[in-house]
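The structure under discussion appears below in the form of structure tokens.
Every protein chain of the complex appears in place save one, which is left out.
Each chain gets a letter, A and B, in the order it is written, and its residues are counted from 1.
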Amino acid sequence: MYLLAFVALAVFAYGVARHVRLWCRGRPAARLRPVGPRLAAVVRHVLAHGRLLVDRVAGAYHFAFFWGFVALFAGTTVVFIHQDLRLRIMQGPFYLYFQSATLDVMGLAATAGVAAALVVRYLLRPPRLRRGVPADALILWLFALILVTGFLVEGLRIAGTADPWAAWSPVGYGVALLVRAVGMSEAAVRFSHAWLWWIHFVLAMAFIAYIPFSKLFHLVLAPLNTYLQPLSTPAAVSLIDFERSERFGASAFTDLTWKDLFDLDVCTECGRCTAVCPASTTGKPLSPMHVILDLRDEMTRSGATAPRLLAGAVVRPEALWACTTCLACMQACPVFIEHVPKIVELRRHLVMEQASLPESMADALRSLEVRGHPFRGAALSRAAWAEGVDVRRLAEGERAEWLLWVGCAAALNERNHPALRALLRALAAAGLEVGILGEEETCSGDPARRIGNEYLFQTLARQNIETLARHGVQKIVTLCPHCYNTFRHEYPQLGGTYEVWHHTQLLARLMQEGRLRPGRTAATVTFHDPCYLGRHNGEYEAPRRVLAAVAAGTVEMAQCREHGFCCGAGGGLYWVEERAGQRVSHVRTRQAAATGAEVVATACPFCLLMLEDAAAALESPARPLDVAELVDRALAQGPEMEMAEGS
Amino acid sequence: MGGVCIVATALEGTLARTSLELVGGARALQPLGLEVSAALLGHGPGLTAAASELHRHGVGVVYRCDHPLLSAGQSDAVLAALQPVVARVRPQVLLVAADTVGREVAPRLAARLRAGLATECVQVEAADGAVVARRQVYGGRALATLVVQARPAVLSVKPHALDVPAPAPVDGRVEDVDVSIDAEALPARVRQVLREQAEFGLEEAQVVIGGGRGLGGPEGLGLLRELAQLMGGAVGASRPPTDAGWVPVSWQIGQTGKTIRPALYIAVGISGATQHIAGVSGSRTIVAINRDPEAPIFSVAHLGIVGDYREVVPALIARVKELKGT
Partner (left out) sequence: MEIIVCLKQVVDPELPARDFAIDPVTQRQVREGRPLVISTYDENALEVGLQLKDRVGGKVTALTLGPAAASGDAIRLALAMGADEAVVVDDPQAPARLGAAKARLLAAAVRRLGHFDLVLCGCESADWVERVVGPLLAEALQAACVTFVSRIEQVNGTLLVRRLADEGFHLVEVRPPAVLSVTSDESNRPRLPKVKDIMTARRKPVHTWPVAEVAPQAGEEGPLEVEVREVALPERTTRCEFLPGDPGEQAAALVQRLRELKLL
């Protein structure tokens, strides 16, 4: 018996060691501190199943067998301590309440959980689950067998020993009654008990040994990965030091961090990421789960020095170029796998080492290089929207407390001009001193970074940091969540730190402080969460607070907040035509229309362009507007009208 | 001695239309009081008829250069043939059509003659004893006026820029020029002429006809293609026709498709979404044909026709055909 246990543990250890060796080939990443918030996340998402329970059904049965097995494992440990270490702890009330009653109930819960999982897998068959993977089914059956044999062993023991406390183990007692009813002889009971005990033991040991060789590994890794999750920003992109680096982006596993490699082994193939991915669900050639699995399988098969190119041979380029970097996958992942940063790393290799990317994206980048904006063919100049508008112009030597960072998507696309002017009016009404850079503004670099041209990103960012320093800019308010995200999380990597506000945050604050007193517009509004405001920056409330104050009524779409559905433009996909399947923006527009709202509000110039386009194509009744436009209308209704006009 | 000499070509046996346009240019220079002659290049019996056509339009002396190599884009041969003519005529002004050969010959001739040079002119005239030429610059955004005092002056004229003048017959004469060209000595020689033409790439075409949702179906594209062929252009589309599969994906013009910069863009049944406008804003002239007078395309168009393309485009085709026929 000990030999068997030892072999199982040895196999387990060997399996773990193999993985650890692979992870160690990754580049460094600091993910161990701070301890406090990380432990809190473990409590919330591992012990309390926070994310798992987003899917109510799957979350519930996982919860049942998770805690069932935790209890049974604890019980087994107790038996080990009692029997093998000869520490007599298994007695008295502890024995009755925990070891007998609780374990029995938990075992039953685990059995029910496994049964539910089997029902889901074989009868309900949700599309997120992979078909034809024998290992997945094998694991469930292994669970079921261990539980069933466990109960049988317990029942036979009770039947064979006439345990006076049998009733404290209701399931085992039931089995015992059944055994008696069948009328097994005592010898037969003894014989089958001994056999079943061994079968149960062998199965349990096999289970332990099998852990590091299967997706069961997540038993160990998922809690660790929950601890290791990114804290400051969910999809940080690493800074490349071009003077020192020889390789740009990831072509081999050794180009990824150890955490990236660790991630690959955590995956339980639950398919939640793919089920929520706007690319997958609209028929594009990307499945975030398969990106992870393809990488994992390659790493398992060929080791960290696998000769095949990760971007291209292992993961298809079409998959990489379909990602909008919206983070829906990462938000859905119950084990905190970081899909998007890996996709960006692979893109980096394609762009910077192979110069291979979709043509229209390349054109956008080329325009960024020479014109400082990605909108080739734009017939507007950067300050055209501000003609006749009273705003300080920093380029002409004026100074202002606040810089309104306009952003190319707003400045160079006429649809966004009313939003810009509305925002400026609102800020002026609140008495803020606001300036713009005008022609001195260039792209923040977000599209370059997401597409994978880090070199271009850094060129643009350094230039902007210099411009901002020249004008002594400290406080920045942006219309665009992409610019907001870049200033907030990415410029500090290059030494540019500012107080950065998204315009909805600033509007919410001004309204809260009573500096802005809008009236109400007549419209019922639903809010489309921009991914770079919501999932990337966790801001779901500010725009909603503003809308609650200025809209006649608000209504939520089925997919909102953390589970919001992308508009289809992020990650450089604004510049790529969606050919396969449906357009993401059309799907989202139908969702907005389904709420019955008259206005679909958003807070991102890219979202607005996408939704406007889709609303026109679908003749949607929900009209897309920026939150600032609604505030502007409400101000025109409200008591502050004179002030707004007068400033 | 002196005068205006046009370089006329009858490469295919008949006088090129562009040669008559040059005669028009020469007439515009009449205030200089110069005699008009022509170097006529080509091969075969067609040259005689071509020469009388020149006489009929007022060209006095025609210097006929007849050689088999003067037939298909042989610039070096044309240069070799022109040298003796120029030596004999010593023209003050040489007019060359800016076609495949003219583009190469005009500057090179100017260099050899130490002449004043103006190329790709769309207008020529005389003022105060000088040759004044106008040409488009900066992608057609501006018109430059050049004054050429130097003599001789070599001007190349953009094909179709000048009108064919009305006949003004003179009693002219033909002088045969002895053309001897050593084919083997030509540094560049046309080996093959591929007449595969017409299928211009969207990005290269100088005329593009774009179709949009307003076409109502793939049938409408036949009309656009016919018009494009007549005008030597290409057909493209906005997003809806590509989405609907009426046209190949490669035809899409716009932010997520191709960017075009033709001299003339005709948008048919295109409403003018920003995403499409981004791809065509570099066009020199934009013509919009749309049923909806409020369509945003009219805000970027220079010329607009409000109407049903099914009626307008056939009328347009008929008109252009008529024009080509003259």
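As a convention for this text, a residue touches a chain if its C-beta (ideal position, glycine included) is under 8 Å from a C-beta of that chain, and two chains touch if they have at least 3 such contacts.
All of these numbers come straight from a predicted model, not from anything done at the bench.
Taking every chain of the complex into account, the absent chain touches A, B. Shown as candidates are B:39, B:124 or B:161; the residue that touches the absent chain is B:161.
When the whole complex is considered, the residue among B:213, B:239, B:261 or B:276 that touches the unshown chain is B:261. The hidden chain makes contact, of the residues B:39, B:85, B:118 or B:215, with B:118. Among B:231, B:247 or B:273, only B:231 touches the chain that is left out of the view.
One of B:126, B:150 or B:164 touches the chain omitted from the figure, and that residue is B:150.
Listed here are the subunit B residues that touch the chain not shown: 72-73, 75-76, 98-100, 103-104, 106-108, 110-112, 114-120, 122, 132, 135-139, 141-150, 154, 158-161, 187-197, 201, 203-204, 207, 231, 261, 263-264, 281-282, 285, 287-288, 293, 298-299, 301-308, 311-312, 314-316, 318-320, 323. The chain not shown here touches subunit A at positions 242, 248, 352-355, 357, 362, 366, 370-372, 376-381, 384, 439, 453-455.
As a working rule, only the chains that are shown with their structure count from here on.
For subunit B in complex with subunit A, the residues that touch the partner chain are 239-240, 242, 249, 252, 255-257, 259, 273-275, 277-282, 300. Contact residues of subunit A toward subunit B in the complex are 360, 363, 375-379, 413-415, 574-577, 579, 609, 613, 616-617.
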